[in-house]
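Only one protein chain is missing from this complex, and each of the others stays in its spot.
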Amino acid sequence: MIVLGPNRYGKAETRVVRVTRHGDAHHIKDLNVSTSLSGAMADVHLTGDNSAVLTTDAQKNTVYAFARKHGIGAIEDFALLLARRFVDSQPSVHRARVAVEEYAWERNAGSGHSFLRSGREVRTCVAHYDGSAAWMVCGLRDLVVLNTTNSEFRGFVKDEYTTLPETRDRILATAVDASWRHSSVRPTGPDGDPGGDWDRGPDGNGEAANDWDKSYETVRQALLTAFAGTYSLSLQQTLYAMGARVLADCPEICEVRLSLPNKHHFLVDLAPFGLDNPNEVYLAADRPYGLIEGTVLRDDAPAAGPAWE
Amino acid sequence: MIVLGPNRYGKAETRVVRVTRHGDAHHIKDLNVSTSLSGAMADVHLTGDNSAVLTTDAQKNTVYAFARKHGIGAIEDFALLLARRFVDSQPSVHRARVAVEEYAWERNAGSGHSFLRSGREVRTCVAHYDGSAAWMVCGLRDLVVLNTTNSEFRGFVKDEYTTLPETRDRILATAVDASWRHSSVRPTGPDGDPGGDWDRGPDGNGEAANDWDKSYETVRQALLTAFAGTYSLSLQQTLYAMGARVLADCPEICEVRLSLPNKHHFLVDLAPFGLDNPNEVYLAADRPYGLIEGTVLRDDAPAAGPAWE
Amino acid sequence: MIVLGPNRYGKAETRVVRVTRHGDAHHIKDLNVSTSLSGAMADVHLTGDNSAVLTTDAQKNTVYAFARKHGIGAIEDFALLLARRFVDSQPSVHRARVAVEEYAWERNAGSGHSFLRSGREVRTCVAHYDGSAAWMVCGLRDLVVLNTTNSEFRGFVKDEYTTLPETRDRILATAVDASWRHSSVRPTGPDGDPGGDWDRGPDGNGEAANDWDKSYETVRQALLTAFAGTYSLSLQQTLYAMGARVLADCPEICEVRLSLPNKHHFLVDLAPFGLDNPNEVYLAADRPYGLIEGTVLRDDAPAAGPAWE
Partner (left out) sequence: MIVLGPNRYGKAETRVVRVTRHGDAHHIKDLNVSTSLSGAMADVHLTGDNSAVLTTDAQKNTVYAFARKHGIGAIEDFALLLARRFVDSQPSVHRARVAVEEYAWERNAGSGHSFLRSGREVRTCVAHYDGSAAWMVCGLRDLVVLNTTNSEFRGFVKDEYTTLPETRDRILATAVDASWRHSSVRPTGPDGDPGGDWDRGPDGNGEAANDWDKSYETVRQALLTAFAGTYSLSLQQTLYAMGARVLADCPEICEVRLSLPNKHHFLVDLAPFGLDNPNEVYLAADRPYGLIEGTVLRDDAPAAGPAWE
């Protein structure tokens, strides 16, 4: 028999820019929000009965309306606020997933109202909420880093298709795509927040709320520092060092997932032109590229539940 | 304690073009191959000991050498051949994942040696092999379809953020991203294939080998026919119809996953210009877009194992 | 002294889809329209006086309204219609440039109302109109073609940085980006067209109107046939053959411009693996790529005026 399996639906890539003014000093938040709902949706698939469907258009409207009503602080809080709204207000919606990307801006020319889009990485988060519990995976992507030395690659398997020479000094470059899971989620309720009693944590125990911004900056710095400071024998080793450093520096995080393309920089052979090349001139290649993926976690990490979906 | 979790590594996006000549009639296969290996890789992460690492460069070389030695027929057979090579030849490699994309070409101007890249969708497959069993997920992406009528959207929830009007006639358009899992995998061994005894199926029972090309065309046609033929009350309903049609037409397939962006076409309000708009002029929007994701499967589908990883 | 030089402004990438119905047989046109106006615009630049500015929003609205009022036939006619509207209705607008891209669709599954986006190249045009004369450059892009043989490359300069070996048989592949200029423009006026007297040509001499669709198909076929049929000693030679064929087949066209990336396919050296490679296995490279640009024209081509701007 043919049956319906897991499913979800929502509005992807709602682009919202929120301006806040403190006198002449303006602030902006620039987000890309994707919402996804699931629940009692069998009928819409099987018969086209839409009575359980909160439209994706309404989801988009909620993003804009909540940006006005509640403002936008840390993207994680905004994501949780939206996730809770959808689940708590709609009996047919049993679980919400809200993913947010944030683009960074800096001040332009010392002006209070002029901004310059920063070339920093994109900050991301994915929040899940099911009516009683919440999960949070934070992340970043497009953080491009490069070491000009302190990277070897030797001692690997030599099979009949291996021609790569060993090296004791190469460029190591990657575009960091990282996600990390928080052990627990205690969102601060904004003013008027229907879930405001989460201020004291989901178990009402008065624990402090998550400080997402501080946590993000700590992770970012851990990734950068570990990449710079690891004498690398392989990109796998560097990956593990980066993940371990995040966990060492951030007790609130229980698991880190990294996807690191090995952006190959090949030393150009200049011998045909009567030139040596003492690790000075490199060809930056596009494809193919190595791709190293790995997870670093605490052995007592709580179950992930839907966090990574 | 901090520990290493799931990990894999490989060479992504090896671009190989294979020419075959039958007199003046040439044939080409144009692929993008990504290989990923996992196994006894703890040391490389923890200490940088690379003695278990088959380099990603050797993986790339294997792709090119196997293209020469074995030719390239169906991408699924090529993916399986590579996956088996890596696992069967390297004790430290316990599982291989090989993903292939194929770009279609058609003949140009009736010539035997001139080709025109077709605008057809990209055909994909992901093969997994662990030394004893294999899994296959086939797929396609960028199959863009549009119905100018026979699509309604009514009867949905109206909450305080719902402003979308109901409609009895709209454009329905999407870019189909589909993947489907085969119930069993019995690769035909090419000449010189070390795993040639799979010719009789993994359990040696003489079952016929998979006919990947025929299966692909049947799925593609099922998706297109179901999209065209379904009077749609929602994109979810169309999604289910498409998945169910694939399963109905293809007994060898046990599960279909579809990700369907709702490529909104908004009817333009021309009333300010004294014009009506009887479903004739539409604005094709980019973002945001609806995103409908769902799975349709047989209730007795075998366990998926690593197939979807 | 600092002065204002050439300038123009407009609305880029207005996406319009137009449906036409003949009973159950529907037709769609899927366009991307960019309009650009220039004229008496000094004040807007120098003082911010907008009294000469037809807003880019109104330009967009005109695209949609004209799609309704006049329908969309050949994109060239639609571009001219818009260009004439802007110049003829606004004293401050002295020249209009309208660029259109068209995406091809084919019928899906034999249905009258279901479509499949074709992988064919993108068809383009750029129309200019200055109140009395019009110019038309048509084109296409992303027409990807490949010859598996009949391409040599020998006899080139050998300087101290030349290491490329000569070859008598290589793959030749490119993504054709072509534009061609029509010698004269005689748009057919649609019903209600204020410039309908152009039906008889700009000089009222009763010449037939341009048949843009037929011309386009003839050019496309000429490009494809010349690419397939030319035994190539260089991509430059093939470029010239393609342009010359267009001019030979299309008396209405006076100039062709081609930009042809040499999409390198490198023969993979399989000798390290004990394998030969008799022109069978190629690496399709991304960057860098050769880029061959050239113009082929009639020696009596009329002056181009603003056609290529």
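We call the chains A, B and C, going by the order they appear; numbering starts again at 1 in every chain.
By our rule, a contact is a pair of C-beta atoms (placed from the backbone, for glycine too) under 8 Å apart; a residue touches a chain by one contact, two chains touch by 3 or more.
Quantities reported herein were computed from a predicted structural model and do not represent experimental measurements.
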Contact partner of the left-out chain, one of B:105, B:135, B:161 or B:240: B:161
Options C:164, C:271 or C:303, residue touching the unrepresented chain: C:164
Where the missing chain touches chain A, by residue: 15-21, 26, 28, 30, 61, 64-65, 67-69, 104-105, 108-111, 113-120, 143-150, 171, 221, 224-225, 227-229, 265, 268, 270, 272-273, 275, 277, 279-286
Residue numbers in chain C that touch the chain omitted from display: 1-15, 34, 36, 41, 44-58, 60-62, 65, 89-90, 92, 153-157, 159, 161-164, 232-237, 239-240, 243-244, 247-248, 255, 261-262, 287-300
Those residues of chain B which, in the complete complex, touch the missing chain: 160-161, 163, 272-273, 286-287
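Just so we're on the same page, only the chains that are shown with their structure count from here on.
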Innermost chain, taking as reference the mean of every protein Cα atom displayed: B
Chain A-chain B separation of Cα centroids, rounded to whole Å: 25
Centre-of-Cα separation between chain C and chain A, whole angstrom: 40
CA centroid of chain B to CA centroid of chain C, Å: 33
For chain A, residues that touch 2 or more chains besides their own: 161, 163, 287
